[in-house]
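Of the protein chains in this complex, one is absent; all others appear in place.
Chain lettering (A, B and C) follows the sequence in which the chains are written, and residue indices restart at 1 in each chain.
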């Protein structure tokens, strides 16, 4: 009953096979290898972006920080949702990489940015056109969000229109977002300047790609990546994984499974009287359940996180606590049913 | 009719005299002079803090940034009001000096921090006690606030109690706050780890003092001050100004005059139908007046700032715009009355 | 004839097997897994350091930068050899991570630091005990050096004695150094505060370990690692590789092979009239050979780097150019002999 995170699951066998195949002989270091070249072509096609720049990476945080630092001078403002990973889970990595840029977290609606709120924030921050003030320079969104909600292409277009600023997308769960939306990677990314494309949470070992659509970011990004320690020498092993991941749409197959398990879990939780805290668009389920339910489930070995403040299991057994359950590509119906049983027995 | 800022006024004659007197012969550089030694004694007495460290400075922004960077590691969270100068007017100086620390702006009540909101924010940010999260490390308040409101000692004590974090006070208008509160400098600062004590806006040339109550900040502050370019060689000229400013409570006399002119202006604005946007505790008056009033006043040469977004003077003449009027130590009753006449004629 | 770098070679089959074995079921993220726990015990034993802290990493640059930033305040001086990777190959990563610390490169003797020179530098930089100056705070050495030379334990002790400063060792080729020296890992590290232990260049995929001997570095290092994007979620795959690498001294076997091929190549180069630019202690061979030799070898597909300025192959065919040849764990005698033949035919 492993629902702690999608990064506790293993690597899909086809990616392991790809690693084994890529492990033949010598290959030029620092992304000069043929797997990276092929990945570049593959992603350019997928995103219909013949000039996109592709960089194999091992870290989502490193990818986000290096891309956003390339998009902002040290004195800029970057907008994000208040729950964004870059805001709450990366220990100030964006001001670090950028040398001082400010993340401005917005409350949004649910876990998503609200275009009108973004518009007002940009207008307000632009009003004082003065060297004292920090200028708005970009927006970062997460899709699926940290609470599992989906932005559709129209939502992203609305944010682009509202902010009139370059957009970055943290795609740690990009596969889940594409699978959930039924749209194409191209539709989902056409408004973006840069994308952090994560495979790690969807069946890879430690494989991400930085995708740059705005070529003016090239020099700054490559410099940030290098000095951050993210210019991987044996890049072939990341690129080979990502190629296998994309092959025959394996990535979408894995994300579809994770999403389906999220939906099954959400349905089951409602049936046992739990309350969903956010819309369940993919593989993340945030639910309020009585303390007593958690006590039972934890006693039976269910692994997942309680969320927010006041998460002690002591207290009124009927008082609900917020929990996060994450399904992954390897979650089975039996896993979900066992969790539900543990929570409700 | 100069109400643009209290930094458009000149230097009080007694400070000019002090400069002339200090300009005799040689003096050791870098605060090794006797004026700085005397200032240190004077301020230690005033704050009843025999171990306080005192540094003459020329910049409020530099003082704030170097103090806050000494209070926070690069991965910390410092709380402030969303209108704080450090948040909106210093072009990301705090993340710059600290190497990445996050200012977390809170909405507060009016322009002041709300203790309960602060408490909740600290609890929420402390909940995830994990290397991913940024730990709360301090609070910065401004007194008078950017919108002219006063914190009394009890208000500061409530914030100290709510946040249980080291406190910094941006005292660019500390004189106005003391004059407005009728309390002593000691009462106002007893909860503080550090104070930016500003004289520039109250009659000095470019004279501030960094006051450190928590001696553990010494090494980091001195290093930040040095590398920031704020270790003044001819420090005697700042210290001599501040001594004259403190002498016979001149500083409070000047602030009292500025505050009285603020009160006179506030009263007059209400009489001509304007609406005050914030409580007027000192020398800052934020008021909503019809566009037509501003057109008239500007035409007559009144100098002050319109505030926020949508400040164009074109549009419905009856629709009010927010204006900021700042009285200074040299503002006279005639100045105030002339402004009121210009706004209402 | 692949002698471009030891990071162009593949992953040793035993490490691939270990990856496959580690890929079973779920494991806690962020180094909470059992492989990392076992690696910690294994390395503590090996270094006879029961309190050492061990962190699986994927990047040598990231490991170096995060460790050195934990060792230095933003205003410190860290000494290194002028050829150190951190000085010439990491795009200013140390001043970046540390927020401004200065790497002070010393000429040394060959590619190694000279204790007397270090002593003098530290004395000179300590002489001005003043806030203007930057204080000496640490020393970083590389073993094997960037030019393939070895520090023996006595050499490191001499540097520790000369500098009286905390020591960091960049061990990207630590295995080669141990194999070359015949000493134990404990002897080689007993003077260190921190070690970057690299396996990537000696048969791993992207696997390093940060080893902290001085526990006071813990909090700063963990924070730097996190905000740098180096807190790996699926850490088990790095730790499992390193365990297999250490198992039955495979690491030393691989390094011994690489070193032996370095020696064979060095001997061969002298026999064909080349001149060695540095002592060949391990797997790196720097040699001066006539341009004509390089033209022939390159034409036959030999892969290696010409070094320094003026490396154009046009020019006087007899004039020697400096070349770097790197042998790896997978280099064979036949590879070396083919290269020598290509250079001399």
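Note that contacts are C-beta pairs under 8 Å (C-beta built on N, C-alpha and C of every residue); 3 or more make two chains touch, one makes a residue touch a chain.
These numbers were taken from a predicted model, which means no experiment stands behind them.
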Query - Touched by the hidden chain, restricted to displayed chains - result: A, B, C
**Report entry** Residue among C:46, C:133 or C:157 that touches the chain left out of view
**Finding:** C:133
Report task. Have a look at C:37, C:124 or C:154 and name the one touching the chain we're not showing. Result -> C:124
Report summary line: Among the options B:152, B:234, B:267 or B:288, the absent chain makes contact with B:234
Requested in this report: Write down which of B:93, B:189, B:239 or B:257 is the residue touching the left-out chain.
Outcome: B:93
Query raised in the report: Of C:88, C:157 or C:272, which one is in contact with the hidden chain?
Result: C:88
**Report entry** Residues of chain A (touch criterion as defined above) contacting the omitted chain
**Finding:** 30, 73-75, 99-100, 131-132, 220, 222-223, 225-227, 231
Query raised in the report: On chain C, what residues meet the omitted chain?
Result: 74-76, 88-93, 95-96, 99-103, 123-124, 127-128, 131-134, 308-311
Report summary line: Residues on chain B facing the left-out chain by the touch rule are 2, 4-5, 7-11, 16, 19-20, 23-29, 58-66, 90-93, 96, 200-201, 205-206, 223, 226-234, 237-238, 303, 330
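Methods note: only the chains that are shown with their structure count from here on.
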Query raised in the report: Is the contact between copies chain B and chain C built from the same residues on both sides or from different ones, judged by whether over half of the numbers are shared?
Result: same
Query raised in the report: Centre-to-centre on C-alpha atoms, which chain is most distant from chain A?
Result: B
Report summary line: Ranked by contact pairs, first place goes to A-C
Query - Approximate Å spacing (C-alpha centroids) for the pair chain A, chain C - result: 33
Report summary line: Between the Cα centroids of chain A and chain B the separation in whole angstrom comes to 41
**Report entry** Inter-chain centre distance, chain B versus chain C - centres from mean C-alpha coordinates, in Å
**Finding:** 51
Report summary line: By the touch definition above, chain B meets two or more other chains at residues 74-75, 99-100, 131-132
